[in-house]
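Missing here: one protein chain of the complex. Every other protein chain is in place.
By written order: A, B and C. Residues from 1 in each chain.
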Amino acid sequence: MEHLSYSTRTAFHSLMKEKWINLLSSLTVAASLLVSAMAIITIFNLENFTRTLPERFTMVVYLQDSVSPEDTQKLIGQLKNKDYVSGTKYISRDQALNEMKRTLKDVSNVLEGLDENPLSSSIELKLKKESVTAPAVKKISEELKKMPSVGDVYYEAKIAETVYLLKTSIENMSIIILCIISFVVLFVISSTVKILLYRRKTEIEIIKLLGATGGFIRAPFLIEGGVIGFFGGIFASIGATVFYYSLTTSFSAFMPILKTMVLPVEIVVLLPIAGLVMGVIGSLISVGRLRL
Amino acid sequence: MEHLSYSTRTAFHSLMKEKWINLLSSLTVAASLLVSAMAIITIFNLENFTRTLPERFTMVVYLQDSVSPEDTQKLIGQLKNKDYVSGTKYISRDQALNEMKRTLKDVSNVLEGLDENPLSSSIELKLKKESVTAPAVKKISEELKKMPSVGDVYYEAKIAETVYLLKTSIENMSIIILCIISFVVLFVISSTVKILLYRRKTEIEIIKLLGATGGFIRAPFLIEGGVIGFFGGIFASIGATVFYYSLTTSFSAFMPILKTMVLPVEIVVLLPIAGLVMGVIGSLISVGRLRL
Amino acid sequence: MISFQNATKYYENKPVLKNIDLSVSKGEMVFLTGPTGAGKSTLLKLLYASELPDEGEVTVGDFNIGRLRPAEIPLLRRSIGVVFQDFKLLENLTVYDNIALALRVRGRKEKDIKGLVLEILKNVHLRHKSDNYPLTLSGGEQQRVVIARAMVSEPSVLLADEPTGNLDPDTSKHVARLFYEANIHGTTILIATHNREMYKNTGKRVVRLENGVLLGEEIG
Partner (left out) sequence: MISFQNATKYYENKPVLKNIDLSVSKGEMVFLTGPTGAGKSTLLKLLYASELPDEGEVTVGDFNIGRLRPAEIPLLRRSIGVVFQDFKLLENLTVYDNIALALRVRGRKEKDIKGLVLEILKNVHLRHKSDNYPLTLSGGEQQRVVIARAMVSEPSVLLADEPTGNLDPDTSKHVARLFYEANIHGTTILIATHNREMYKNTGKRVVRLENGVLLGEEIG
């Protein structure tokens, strides 16, 4: 206990004695934590985005013109029971025509020349995530075509393919990037602390000659490293919040996807803790290097 | 000259003597330069993108059905002469119908029920950049409507509005962000150098007591700062190139806009120079602080 | 308490101490002298394991210097007080804290520390400088802080390397008296010095080292 109080006093004494240098170190730590926070926010949102990708894929089942309302209901029921279907949406031929008119906008008067609605009723299917792969979709479409009342099945094969590819590649890449970033941040923090401690080499050597144990020598440095890291983390939290709000408010104007971006609250809380832990680990590495 | 050779030798001697610490400093500098390089690449590309925004705005002039080919040619000539027009494109009614069929894709058979092409010929106008603002566009459209042979004029008012807003807000924001970043980078670099030099306070004081002038003392430190900054810049260049290629190749899959991204070659060349200059300035600031 | 048996130490392949045989019994006070560069500081460094012997045996109490386990080094050093030739004061600590450090390292309670530090400061006539930082002290004042730090923990062995190099003759005599007092109370003391006044007419053993070789001894 005596020992701990000495370590704490010593740590805070030297933190205050060279407060500018220590503030600078904190800011360096903050910078590297901020970069990783920005990357984590980005990756988190990309993950969110890829999770919705399969939902963007739809398969359209066109009904034969002659199908009665009862058969339509029966077909919808059958489709709903398929284990690869996650949702259905019936679109009557009248709805389809209205939709088309809306799409054509200013030239929709073309359609007024028609005697009769030439479109078919259809059912839009959403598939379960795991079924949105090129081969699975192809098999499903063939199965559906053979069902009674079904006229034709339409889907964009390319979308099914890319959705799957994207999902897996984004997930893999996120993991790789996160690993690289953690490594870099730990490196930057530990080297910042190391540069700080390096100046103290002589001091450490003297204390050793006086008979101090490794723990006695390390303690103040670990506390210092922790405090520097902790403040770095707080600065980074502030930075990440600013980054998030500037993205969602200003930049979202021309990249609408940014508007749906989420700031994981955990990250803002975790940054100071991460800073503290990394500061302590960084000190440990650095003090270790000085061969106690 | 003697003096310069001494400074250089001293600088490289102490760079080599503590090469790990110096490498770490270089990497810290690299990290902050890299962040700014990434920001600059992003801003540069946003600027590129906003410069093309007005080109995305088109105004469609529909011709009256009765207009003869000669009158059409005459109208096109007149439009080309307007000082707010930067380009024209004539689209005949047949081309318009084909285009529509392509848009409708699978349901294009609707159009086969038509006896006769109900569409009008049209001329697509591109406007000069400065004319793409909401009031200017409105005035132009009214002027055009009054011209002979013109049936109707169509444009999306909202686009004209947002294009102008976006263009100015992106430009303003880029300047602000660039200023903030330059400031932060200079700060980080000069503090990295400062932390490095801080350890040398005693050394500097001794050299002063031996009768050295400020220049004699500063020279090796400036060279050291410059070398550290220069290497930081080289690392940042490598990082920026990696960042660029990873964005354009991997990420562009789900953000197609990234595919058109440009890596300004200048930045890769300028980073080491910027690092060098900032390293020297950082040293100057730091050595200045030590009151020579 | 202290014994060298055929101890040899090399720096950069050159022997700095050659086949040293020396023993200092518990409670003894011995002087070590010899020209500059003879190896006096190196001999002392072996005793607090700042350097290790390359050949032969060196023991201090129960510690065999050549075969210390890493965890034993702090224990050895805590049984010794050292007056370093180059002072080794911590610039960032006040005189008080520099001396207190020797007690804190030994795990002494803060409430005991204060009394002990102020007492020893009075003994070296530096009570009024307790809040000063080392760099604001004169050379001789710094040297006395080092002496105080070495003695405050009342170690069983006291090693002093040129402890009066920056002291005037009167102050040197006063410091010598402090050493004698400690010796009377049982402390084993080994002092490396050029200062003849320190050992003249003391009746203590004076060991002469030259060029890394022990040239025998006389009585001071």
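Note that contacts are C-beta pairs under 8 Å (C-beta built on N, C-alpha and C of every residue); 3 or more make two chains touch, one makes a residue touch a chain.
Source: prediction; values computed, not measured.
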item: Touched by the hidden chain, restricted to displayed chains; value: B, C
item: Contact with the hidden chain (one of B:Ala212, B:Ile238 or B:Val277); value: B:Ala212
item: Per the touch definition above, residue among C:Gly27, C:Gly61, C:Gly140 or C:Gly220 touching the missing chain; value: C:Gly140
item: Residues from subunit B at the interface with the omitted partner, ascending; value: 2-3, 5-6, 13-14, 17, 203, 206-213, 216
item: Subunit C residues touching the omitted chain (full complex); value: 11, 33-37, 40-41, 85-86, 136, 138-141, 144, 161-162, 165-171, 194, 196
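Keep this in mind: only the chains that are shown with their structure count from here on.
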item: Farthest chain (mean CA position) relative to subunit C; value: B
item: Chain closest to the assembly centre - both centres taken as Cα means; value: A
item: Inter-centroid spacing, subunit C versus subunit B (mean Cα positions, whole Å); value: 68
item: Chain centre separation in whole Å, for subunit C relative to subunit A (CA means); value: 63
item: Centre-to-centre distance between subunit B and subunit A (centres being mean Cα positions), rounded to whole Å; value: 25
item: Shared interface positions of subunit C, touching two or more other chains; value: none
item: Set of subunit B residues in contact with two or more other chains; value: none
